[in-house]
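A single protein chain has been removed from this complex, and every other one stays in its place.
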Amino acid sequence: MDIFTLAEANLISPPILFFVLGLIAAFVRSDLSIPEAIAKALSLYLVMAIGFKGGAEMAAGDLTWSVGGAILSGIVLSALLPVLGFGMLMLTTKVGRIDAAAIAAHYGSISIVTFIAASDAARFLETPGEGFMVAVAAAMEAPAIVTALILAGSAARASNGGEGHGESRLSVLKEIAANGSIVLLIGAFFIGWMTGPRGMEAVSPFFNDIFRGVLCLFLLDMGLVAGRGLLRNWRVLKPGVIGFGLYMPLIGALAGMGTGLAVGLDAGSLGLLMTLAASASYIAVPAALRLALPEARPAISLTLALGITFPFNLVAGIPLYFWLARLVTGTGG
Amino acid sequence: MDIFTLAEANLISPPILFFVLGLIAAFVRSDLSIPEAIAKALSLYLVMAIGFKGGAEMAAGDLTWSVGGAILSGIVLSALLPVLGFGMLMLTTKVGRIDAAAIAAHYGSISIVTFIAASDAARFLETPGEGFMVAVAAAMEAPAIVTALILAGSAARASNGGEGHGESRLSVLKEIAANGSIVLLIGAFFIGWMTGPRGMEAVSPFFNDIFRGVLCLFLLDMGLVAGRGLLRNWRVLKPGVIGFGLYMPLIGALAGMGTGLAVGLDAGSLGLLMTLAASASYIAVPAALRLALPEARPAISLTLALGITFPFNLVAGIPLYFWLARLVTGTGG
Amino acid sequence: MDIFTLAEANLISPPILFFVLGLIAAFVRSDLSIPEAIAKALSLYLVMAIGFKGGAEMAAGDLTWSVGGAILSGIVLSALLPVLGFGMLMLTTKVGRIDAAAIAAHYGSISIVTFIAASDAARFLETPGEGFMVAVAAAMEAPAIVTALILAGSAARASNGGEGHGESRLSVLKEIAANGSIVLLIGAFFIGWMTGPRGMEAVSPFFNDIFRGVLCLFLLDMGLVAGRGLLRNWRVLKPGVIGFGLYMPLIGALAGMGTGLAVGLDAGSLGLLMTLAASASYIAVPAALRLALPEARPAISLTLALGITFPFNLVAGIPLYFWLARLVTGTGG
Amino acid sequence: MQTSLKKRLEIIIEMPAVPRLEGVLEKAGVKGWTVLPAKSGRGANGSWSREGQITNADRMMMVLAVIDPAMLDTVLERVYALLERQIGIVMVSDVQVVRAERF
Amino acid sequence: MQTSLKKRLEIIIEMPAVPRLEGVLEKAGVKGWTVLPAKSGRGANGSWSREGQITNADRMMMVLAVIDPAMLDTVLERVYALLERQIGIVMVSDVQVVRAERF
Partner (left out) sequence: MQTSLKKRLEIIIEMPAVPRLEGVLEKAGVKGWTVLPAKSGRGANGSWSREGQITNADRMMMVLAVIDPAMLDTVLERVYALLERQIGIVMVSDVQVVRAERF
């Protein structure tokens, strides 16, 4: 499959088209909107389903050393990518030290929604990836934040002090680890693993059959939210920052490709790791940073991650990463 | 199939019975209730599913001139029915000019929920109608409002003036066209059309298999809301107005039958067009009129459309319209 | 099947494991949470599905006298168990008269969620029980409250007096009978009965296929809510009261076994009746008691029913009751 | 702009008792009120939160009514008679409104 | 703690008109506001409730804006010009705030 076939198959799939519909609806100022409770429930469902399926696949397959390698490579990526991102931002934009660290944290961490969309696309493109990639995704959420707090440096430390509301790095890590979507992802993964194929059979209509349809509804919502976020806050994004939101995913994906090849991932898993590295968090990290780094302006990082990088990855990045992953692993043309 | 068989098949179907259960629960003052966020999500799902299915059917069939004819006849119906409705109200009730125009707007426009229920019933009755009827439904939402604003006449124009909050007719039309349910209906229709049978296959468990079950839950909610609306506001409905809520659908259905026959619709599509013409809006039009015609009292038109006409169409109207449609098109016995 | 096989089959099923995940997430202070609107919708769906399925099974089977016997035995259990519970509480704990009556009302009535989980487990354990057990569940909701009001005695009556806000016992009964979950359960039961197998076929993907998956999500929520309730209010539960929350279900189950055997229930139905008798209400009764017995402190009874008895029944009680039910009815090994 | 002094009555009360409170307000002649949802809270009866809850027993609502000062005493007494037995609090403060005749 | 007197403007208004109200506030120079959802209510136009509703026509929202007393008259006049035609009420009361320069 060449890259155009891949891109087309990705683009004219219902989930992506519903995302585009959401963007359009936002831009024509339609009042179409998904209630907050529903959006949250859809994301819980998707996280639960993806975790459970990953676990059930683990139970069906063999447990090999490559799992550990993949998880380790994810942690390294998450911990080191923020350094790169922070450097780029300080060099190429006028964003302040603290905001640069905050943005870098988002890009080192991962977007679980992008991962879910990539998993679906991977299945569609017939290179599904291994079940353990769910564990890799979970492992990549937190390390980036620690790095970012170190990068934020003295400014943050000073303000973390006084008045007794300061957060130690450990407590921030704890908070991230107890973040709802991570707990659910890991928990569902273990449940899928424990109950295996028999458990899966019992809940397959809910977790498998309707999955892609629910994803359509959810991506419609993400399109609406991304589009409205852009309309509302595009003024906070200077061109240099927008540029960062477009090339940083590519840098991340390439770094992911390198580490993924090093630990010997198959094409599907490699595509997923590249997507994870390329994606920017907008559930767990933004909330955690409001406590750990309250001086950072949330409008910049949220708008960038959700309004620029997420659509880019969804529409162009994912087919590109999977095409590259197939190419470098020598998977069928 | 004679009309009694049709009526019975409609009446003892789960969706209709859950609607009746909702009415009963409201009347016995049960505290049964569906959260607002859920009700909205259910309606979004149904609109999305019906649009997508219509589009996918379009992709499967041939594009003929009759599509254009059907859409045109829908626009004409929506634009002219309010004149008839307005005249009836001014002649037979004591409702004021502005309220009469507002009510007429509801009846010229369409109820997408009634359309969804009719589509389901049509499938049940084995005369499903064409996919393009979704486009007809979308086209019929707005024209009625323009007519109604003209009918409301000088009174409305005066109040639309001063203070700079006035709405030109064009901006009202824009607002209606950007109404969430219409954007979603049209968008899902095009997505279904673009992705065709292959796209449908991927999301069929979500958009097809569970559709009728979700409809049950939604109609339960509509029964509750219709029943409670009646209990709360029946005092604003004088007998003449209630009468209008019962015969206006029949007038609309007959007008729909005439235009539908003229453009050569099949039995199923004709039944759907009659239902559209017979139905009264209670999502898009009420909200738009609060801005375009704020002097109209919303309690009257909302209670009438949702408390009288919607139950009437659902329980008695739909089987009647489809029986008539089969009769006049000479469809099997 | 010996009790350990049963217990294991119950324990490593996805629904129970998701409940445990919810408990763990609450205890590690994760911010995982299901929006209120979603939790309510999930419970409505489950009640609707269980009622509908029960009714459809009734339509498929024969109507025998044992239905009446089962319903009667349920009413008797609900009316008399509170006397036992009240006595135990007055003897073994320091809880006041009014609080004891309130707690006893919860335990005489039933938890529809426990019933749903037990129905699912029963299917899993291949002793599904009869459709009419849904009617028994509905019949057992209210009687316990009347008994509890009598037990609360003069204290309650005095406060029910003055100021004209007093509630007669009849009006309390009416309120319970119009409680949303009961109306929905009974209504869906009759709809299932009326539409029978044909109706079921039309909505089976929604009411049957995805049922267990939805149950997983719902039990995750119940785990979260039960865990957080415990964390928040464990101080109000003295050891004697906690003990009551653990042995009262066993007493109830044994009483249920006796009456169930007397009216000749099969193993599955007997297991369900025992579960009903063992369960403690936390939807209908708590809300009704805030009006009928406002002096009772809701924190005690709610925390006990949801934080102690519900998890106990779910994890240990249900397999135990079904094992006993199979044993005493002499159902296969 | 011409404004006039009214009383703003705010009652935070457990949800099952809201219909009863509305009955009390109606009988006392209050012409309008608005019910606002609350999400969580803490008080003498412990803390509560709506997250994931399916029972209505364990939640508070805020009922806001703007009333004429002349009615305050009657309304307050009747509301308090109900509140005495239910969980909740009452607050009264001053507000200025336009269109005074509507309250 | 140093506090300063501001005016608390509360507007209960039907939802379809909220964007228009926000436009009015913005043009009048109001720097910030918060919109709170309401759940049900009663007034001269009858009673309403959000339970199960799918239309936005039939609901009220509460818009809360803390503004400088010097702006009150202008803001109130413009808001009232809008409110005159829509369903809703306006209340004004006194509040003390810290960080006075922000309002």
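Per-chain residue numbering starts at 1, and chain names A, B, C, D and E are given in the order in which the chains are listed.
The rule we apply is simple: a residue touches a chain if its C-beta (ideal position, glycine included) is under 8 Å from a C-beta of that chain, and two chains touch if they have at least 3 such contacts.
Just so you know, these numbers come straight off a predicted model, no measurement behind them.
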{"item": "Shown chains that the omitted chain touches within the full complex", "value": "A, D, E"}
{"item": "Selected residue (touches chain absent from view) among D:M1, D:A28 or D:V90", "value": "D:V90"}
{"item": "Absent-chain contact - pick from A:L6, A:I103 or A:V225", "value": "A:V225"}
{"item": "Which residue of D:V18, D:M62 or D:L82 touches the chain not shown here", "value": "D:M62"}
{"item": "For chain A, residues in touch with the removed chain", "value": "33-36, 39-40, 43, 113, 159, 162-163, 165, 221-222, 224-225, 228, 232-233, 236, 282-283, 286-291, 294-295, 297-299, 302"}
{"item": "For chain D, residues in touch with the removed chain", "value": "10, 12, 36-44, 60, 62, 73, 76-77, 80, 83, 89-94"}
{"item": "Interface residues of chain E (partner: the chain not displayed)", "value": "1, 3, 6, 8, 22, 26, 31-37, 61, 66, 93-99, 102"}
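The definition used in the following text is that only the chains that are shown with their structure count from here on.
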{"item": "Residues of chain B whose C-beta touches two or more other chains", "value": "31, 33-38, 40, 205, 209-210"}
{"item": "Multi-chain contact residues (two or more partners), chain D", "value": "56"}
{"item": "Contacting chain pairs - touch in the sense defined above", "value": "A-B, A-C, B-C, B-E, C-D, D-E"}
